[in-house]
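Only a single protein chain was left out; the remaining protein chains are all shown in position.
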Amino acid sequence: MCTGLSFTTHDHYFGRNLDLEFSYNETVTVIPRNFQFEFRKLAPLSTHFAMVGMATISDGYPLYYDGTNEKGLSMAGLNFPGNADYKPEAHGKTNVAPFEFVPWVLGQFETIAEVKAALVDLNLVDIQFSENFPLSPLHWIISDKTQSITVESVKSGLRVYDNPYGVLTNNPTFDIQSFNMNNYMHLSIDPPEKNFSRELEFDTYSRGMGAIGLPGDLSSASRFAKAVFTKMNSVSGESESESISQFFQILGSAAQQRGCVRIGDKFEITIYSSCCNTDKGIYYYTTYENSQITGVDMRQEDLDANDLVAYPLVKGQQINMMN
Amino acid sequence: MCTGLSFTTHDHYFGRNLDLEFSYNETVTVIPRNFQFEFRKLAPLSTHFAMVGMATISDGYPLYYDGTNEKGLSMAGLNFPGNADYKPEAHGKTNVAPFEFVPWVLGQFETIAEVKAALVDLNLVDIQFSENFPLSPLHWIISDKTQSITVESVKSGLRVYDNPYGVLTNNPTFDIQSFNMNNYMHLSIDPPEKNFSRELEFDTYSRGMGAIGLPGDLSSASRFAKAVFTKMNSVSGESESESISQFFQILGSAAQQRGCVRIGDKFEITIYSSCCNTDKGIYYYTTYENSQITGVDMRQEDLDANDLVAYPLVKGQQINMMN
Amino acid sequence: MCTGLSFTTHDHYFGRNLDLEFSYNETVTVIPRNFQFEFRKLAPLSTHFAMVGMATISDGYPLYYDGTNEKGLSMAGLNFPGNADYKPEAHGKTNVAPFEFVPWVLGQFETIAEVKAALVDLNLVDIQFSENFPLSPLHWIISDKTQSITVESVKSGLRVYDNPYGVLTNNPTFDIQSFNMNNYMHLSIDPPEKNFSRELEFDTYSRGMGAIGLPGDLSSASRFAKAVFTKMNSVSGESESESISQFFQILGSAAQQRGCVRIGDKFEITIYSSCCNTDKGIYYYTTYENSQITGVDMRQEDLDANDLVAYPLVKGQQINMMN
Partner (left out) sequence: MCTGLSFTTHDHYFGRNLDLEFSYNETVTVIPRNFQFEFRKLAPLSTHFAMVGMATISDGYPLYYDGTNEKGLSMAGLNFPGNADYKPEAHGKTNVAPFEFVPWVLGQFETIAEVKAALVDLNLVDIQFSENFPLSPLHWIISDKTQSITVESVKSGLRVYDNPYGVLTNNPTFDIQSFNMNNYMHLSIDPPEKNFSRELEFDTYSRGMGAIGLPGDLSSASRFAKAVFTKMNSVSGESESESISQFFQILGSAAQQRGCVRIGDKFEITIYSSCCNTDKGIYYYTTYENSQITGVDMRQEDLDANDLVAYPLVKGQQINMMN
C-alpha cells in the first residue's frame, strides 16, 4: 500500500511511495508561513513554519500525504486499515483531526523531541474533512535528521514508537512489524555461512544468497522487511545526485508494479515516489510513468506569503533522445 | 547479477538489468549493415543486419551485452559462473567464440525458428577476446516478438530451452530455474484463499498477501521468481510511454540496490537497465544514478554505413526543476 | 521448547511435549481429593478435585507440568521466557504463586467458563517455590472438552485469550502467535491451485505441496504453525487406540530431535510426550527413548485418600521381539 522512508547521507532525506489503485489529483504544494491554518477543535495557526509536500487541495486546504517543514521536520501518513481508531473529542486533550495532523506537527515543531512532548496530550479525533473526503485509516512516520517515530491511534489509545528503521509501511501494528524483524536477523549482505553441516559440501551458486529468506511479495509486512533490509544496509556517496539516487533505489525495492496486486478490476501501483532533501527544502518525485526526477525548491517561493503554491505532477515519460 | 526480459504490449520490448560491482565503459552502439564482422573460426560477415545494443568497444569491436537487430530479433548474455563450459574447436561444427555469439545471431537471423535451426551445429568455442577480456561465463536469452529461448553451453554440451517466461537471470541452469517455479504455483495477485482451516478465522490484513512466499533477496534464483511473477502478471497500456514504463518497472522489481550484496569492498548494483522497442529499433536505458530514460533510435543513423556509432551513457540524475 | 495440545474425537484428549535439555525427575502423579494443598497467600484446599498429571515432587509438593482433574479440566504450563512477568502481592486480588496455579485451577474448577470467571481477580505473584526451584517463566493452556484458553501474565498485566487452536508453544505472546497465522491462511491439505499464471504450466511433482510455506524449524513460532496446521486438519477414528495414536502423531509433528537445537554443550529434546484421556482420567506418555505408550489410570487409585501416588517414568525402549 505505501512505504515511508527516512535516510541520511550528508543531508537528510525523507519520502515515500504512495501505492494505490487510483489518484486524488495530488500536487507538490508549498505552504508559506502566513497561510491561515484552520483547525476544527483548536485555534487557527495564522503564522507557522513553511512546508512543502505532496497534497490534494480541497476547498483551498492542503490534505498532505507527506511533507517537510523549513526546519527539516518531516511526516508522512500511510494506510493503516482495520487498526486506525480515531476517538471522540476529549476534554483536556489536544483534539486534532487526522487530516489536520500533518499541518499541526509541521507547522509548529522542529524536532522529534518537541513532537514527542506534544503528543502526550494528543487526541486524534474522528472528524472527517468532508463528505467527499471521509476519514482515512492512517498511521504516521515523523522524522528529523537524527531519529524517527511512528504514531498509531488504535483501540487501546495513542501509541508512539521509536522507529530505529526509519521505515514505515502499513499493517500490522508497529510493535508486531518490529517483532517480526527478529525472524530476519540472520540475513546478510555477505555470502551465507555453511552452518548446516561440516560434513557436506555446499555451493554458493549466486551472489546475494546471504539474504535468502527475505520476502519479495508486496504485502505490507513483506515490504517492511525488504525496505528495512535495503535501507539499513544502504551505501551511498554524499553528493545530492548520489543521495537521491540511492533514496529512490531504496523506495524502488518496495515499489508496486501494475498487475501484481489486483483490487477488483484495478491494480495497486506506486503512484508516486518522493524524496525531500529536508536540509535544503527541495522536494523531488517520480511517478509510475515518469522515471525522471522532478524537483520543487520551497526556498524559491516567497515563504512569507499567505497563499499556497501548487505544482501539478509531471506525468508521462520525459525521454532524453540522443539522436 | 543480471536480469533479462522480453515483454510485449502492442510492440515488443527487450532489455535487461546489468548488475555488477564495476563498469566496462559501455556505450549504446549502433552497428550498420556494412560494418565488417570478423570471426575467429568462421568467414567474416561483411554485410548483415544492422543492430543496436549496449556494448563495450575494444579495438573497434563491439562486445555486446545485449542487442536487437533491425528485424526485431534480440539477445542478451547473462552471467553463468560455474556452469558455462566452452569447448575446444570441433570439426564439422559452427565454431563461434562466446564474444562473437551476439553478432553472429543478430547479424544473420530474423526469428527464433531460424536461430534454433542454426544452433543445431553450434559449438561455443573457448577462445577469449583478448588478454584484457578473458572469457565470461555466460548464458543467453534470445527473443523475437512471439517467443524466447535460453542457450546454455554446459559440461554435457549445448542446451537450448524454450523460455516461456521471457525472463532470464543467472544460476542455476535453466532446467532447475524452471523446475523451481513449481514451488510458487500457488502465488496469486488476488487475496489468499482461506484453505488452512474452516474452523478458524483469518484476517487479510494487507493487500498483496496472495503472493506471500515470493522471495525478495537478490540471489539469481530469487530474482528469477520475482521477475517472472511480475512479468507474467503485468498489466500495461499499449502506448510507448506506458509500455516502456511498465518494462522498467518490471526490471525494477529485480534491481539491485547499493549495499545489499557485498563483493569484497564493493557492492553489486544495477549499473544500467535497458529496454529496446524491437519493432522500432529504439534503445532506451536508465542508469543507477540517472533514472531519466535516455533513448537512441537506430533508424536515425545511416544503417548502410561501415562504421559503428557509439553513444556514451548519460549518468548522473537529470533533474527537471519546476522552480 | 514445549508444545501443548487439546484434541477431541469421541473423548477429549489433552497433553504436551516437554522439550528441555535436562530432566527434573518427573513422575506421573495422582493427587487424591483429600491431599492437603497449602497456598502461600490463600487458605489451603483440604478437599478438592482429584487430579493426575506429570509433576516433579519436592518436599511432598507436586510441581505440575501438566495435569487433568476428575472433571476433565486440563492445564499445562509452558516456557515463556522474557515475557512472563509475575507481580508483587496485591490486596483485593487472588494471589497465587505460579507453581500453585495448576493445583489452584484443577483443584476447584470444572469448566473453562468457571476458570475465566475466577481469573478476573487473579494475580500471579512473584513467589518462588524454593531456592532450588526458582520461578519459571511460564504461560498456560487450560482446556475443557469444548474450548481452550491461554493465560499470560505479562508486563501490562494478566491476559486471558480464547485459544481456538487448542495448541500452545512458547514465545512470542499469544496475540502475535495468533496474528502470524494469517500469513499461513493459504496453506492447504490439497494440491496447490495454479494461481501464478494461466499461461504457464506447472507440475504438482509431489503430494503435500499445498502446504509449502509451513515452517519446519523448531523455534516456538514455527512449531506453533506446524502443530496448529496438523491439529486443525487431523482426521482420526474415535476408538481409544486411534485417538491416542493420532494425538501422539500430532505431538510428533512438533517434536525435537537430539542435535537440532544446541544449548551450550547440551541439546534440547522432547523429554516426554503426554496424552490424557480427560473423560476417563487415563494419563498416557512416551519418552524420548521409550516410544511405547505407558498408561496410568487415576481411577485405579483411591481418590479419597490423602497421599499422592507417583509413578516413575518408564524409560528405555520396550521392544517387542517376535522371535
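Quick notes on this one:
In order of appearance the chains are A, B and C, and numbering begins at 1 in each one.
Convention: a residue touches a chain if its C-beta (ideal position, glycine included) is under 8 Å from a C-beta of that chain, and two chains touch if they have at least 3 such contacts.
From a predicted model like this one, the values you see are computed outputs, not experimental measurements.
In the complete complex, the residue from C:69, C:123, C:236 or C:274 that touches the missing chain is C:236. From the options C:5, C:112 or C:209, the residue with contact to the unseen chain in the full assembly is C:209.
Checked against the hidden chain, the listed residues A:232, A:263 or A:322 yield one contact partner: A:232.
In the complete complex, the residue from C:46, C:146, C:249 or C:306 that touches the missing chain is C:249.
Take chain A: the residues that touch the chain left off the picture are 164-165, 179, 181-190, 192-197, 199-205, 209-210, 212-213, 229, 232-233. For chain C, the list of residues touching the undisplayed chain reads 1, 28, 82, 170-172, 187, 189-190, 203, 205-223, 225-226, 229-230, 233-236, 241-242, 244-246, 248-250, 252-253, 255-263, 267-268, 284, 286, 288-297, 300-301, 311, 314, 316-323.
One chain of the complex is left out; on chain B, the residues touching it are 172, 176, 179, 183, 221.
Following the convention adopted for this analysis, only the chains that are shown with their structure count from here on.
Taking the mean of each chain's C-alpha atoms, the chain closest to the overall C-alpha centroid is A.
Averaging C-alpha coordinates per chain places the centre of chain B 55 Å away from that of chain C.
One inter-chain figure worth recording: chain A and chain B are separated by 33 Å, centre to centre, where each centre is the mean of the chain's CA atoms.
Rounded to whole angstrom units, the spacing between the C-alpha centres of chain A and chain C is 44.
Shared contact sites, meaning residues of chain B that touch two or more other chains, fall at 187, 189-190, 203, 205, 209-210, 212-213, 229, 233.
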